[in-house]
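Contents: one structure, followed by commentary.
One protein chain is absent from this view; the other protein chains keep their places.
And now, subunit A:
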Amino acid sequence: MTVAAGIGYALLALGPSLSLFVSVISRKPFLILTLLSSTLVWLVSLIILSGLWRPFLPLKANVWWPYALLVLSSVCFQEALRFLFWKLYMRLEDVLDSFADRISRPRLFLTDKLQIALAGGLGHGVAHAVFFCLSLLTPAFGPATFYVDRCSKVPFFLVSAIIALAFVTIHTFSMVIAFEGYAKGNKVDQVIVPVIHLSAGMLTLVNFASEGCVIGVPLLYLVASLTLLHCGKMVWQRLIESQNQSGSTLR
């Protein structure tokens, strides 16, 4: 694929995250560090999973249930890791608060905490897009492109970029939901995040059917928009709540 097409596919998968990065995350150096560390955590989880599954690969083509098992195990592992990540974040929050007290600055605002969660989620999403989409894209520069049989209408790279975009959205905003859910002890939020992740993973299995991606990808985007809506609603409620709590000043 030509350089222009390649850059186009890369921007398709990572464009919104790039604009999020430039507008929100690059303003505060701490958020950049959070993004890098959550990317690292996702990479480590992927390496561990690939180490565990290595003896069983390569899987037979056209058989879909080993992939289902793979997706299930991976999602469970990553959700467990997300909980650990949150525990780590709570400790970090304590350290930051005590540091703020020491230099007589205000403690972390609600928006700060939400931004940290957003940076964490974006790190996961960017890691997904980089490893599942970009790393296959960049060696393929040159003449000609690649089509897979199961999704023959669209070049492979375009489909993987589109799917990666959906997953970036899901990862980014489900981290915000998860952090708020764990912090408030809200069971609905805590359960909905693994459910979203698992259903998104299982939906990609639909791509196994011939021309399955015509159904699978729009359904995936449905899940992504549901995540976005839920996250937006939750954040809005929290902001209104905290504004009411502290009177006129927004804290």
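In this section, contacts are C-beta pairs under 8 Å (C-beta built on N, C-alpha and C of every residue); 3 or more make two chains touch, one makes a residue touch a chain; residues count from 1.
By definition in this document, contacts and distances are computed from a predicted model.
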* Can you pick, from "Dehydrogenase E1 component domain-containing protein", "Presenilin", "ER membrane protein complex subunit 1" or "Erythropoietin receptor", the UniProt name of the chain not shown? -> "Presenilin"
* Touch with the omitted chain, as defined above, among A:I32, A:L81 or A:A183 -> A:I32
* Structure fact -> Contact with the hidden chain, among A:V75, A:L118 or A:C231, goes to A:V75
* Structure fact -> Even though one chain is not shown, subunit A touches it at residues 28-33, 36-37, 39-40, 43, 46-47, 49-51, 53-54, 57-59, 61, 67, 70-71, 74-75, 78, 96, 99-100, 103, 105-109, 111-112, 115-116, 128, 130-136, 138-139, 148, 150-151, 156, 159-160, 163-164, 167, 197, 200-201, 204-205, 207-208, 213, 216, 249-250
